[in-house]
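After this line comes chain A, so read on.
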Amino acid sequence: MAVTATTNGNTIRLKVSGRFDFSSHQEFRQIYEAVSAEVTNYTVDMSEATYLDSSALGMLLLMRDHAGGDDAKIEIVSCNEDVKKILTISNFGQLFKIS
Partner candidate 1 sequence: MKVQRFDPLVLAELKELLEEEFPELITTFIWDSQQRLALLALAIEAADAGSTRMSAHSLKGSSINIGFAQFAQLCDEIEQTAKIGKLDNCRALLSALLLEAEWVFDHLEILIKEL
Partner candidate 2 sequence: MAPALRILIADDNESDRMILRSIVRKEGHEVILAANGEEAIRLFWEHQPDLILLDVIMPVLDGLSVAKELRSKLAEDYVPIIFLTSLQDPESLAKCLDSGGDDFLSKPYNRVILKAKIKAFGRMRSMHEKLQVHNRQMLIEQQVAKTIFDNVAHSGCLDLANITHSLSPLSVFNGDTVLAERKPDGGMHLFLGDFTGHGLPAAIGAMPLAEIFYGMTAKGFAMEEVLREINSKLRDILPVGVFCCGCFVELDFYEKRAKIWLGGLPDIVCFRAESQSIETFRSTDLPLGVLEANKFQPTLLDVFMADGDELFIWSDGIIESRNEDGELFGEDRLLAIFQPASVNTLFDSILSAVDRFVGEAGADDDLTLLSVKMASMDVLGLPDLDNRRGSLVGPQDWEFSYTLGALTLRGFNPLPIVLNIITEVEGLRGLSGQLYTLLSELYSNALEHGVLSLPSSLKFSHDGFSAYYTEREKRLAALIDGEVEIRVKHRPEADGGVLEVTIIDSGQGFDHQQFLARDFPEDGYSGRGLPLINAICEDFYYNPTGNAVTALLRWPLAP
């Protein structure tokens, strides 16, 4: 899986391509941990993500914790059917804004 990130003012957009699973852990984490203090909003772009497993869900939780927990502003966008289904079953819509 590849993770690319672009920052625009106070928002960082992380794009995930391919399988979002345990092997992506390091990469994903390094990116969100390195954000500058200006960044307050996070967008996770799933347009090219093919698959999401429970460790990916864990990573999203870790990122949310890093971004301020309940105060974090995180949007997960462009989910395909499969990704959306996984997020729905785990009811992550209660923690993240999902589209």
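Heads up, the rule we're going with is that a contact is a pair of C-beta atoms (placed from the backbone, for glycine too) under 8 Å apart; a residue touches a chain by one contact, two chains touch by 3 or more; residues count from 1.
On the choice of candidates, all candidates are chains of the complex that A comes from, given by their letters.
Because the structure is a prediction, the values reported are computed rather than measured.
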Touching chain A here (same complex, options 1 or 2) is candidate 2
In their complex, what parts of chain A are in touch with candidate 2?
-> 54-55, 57-59, 61-62, 65, 89-92, 94-95
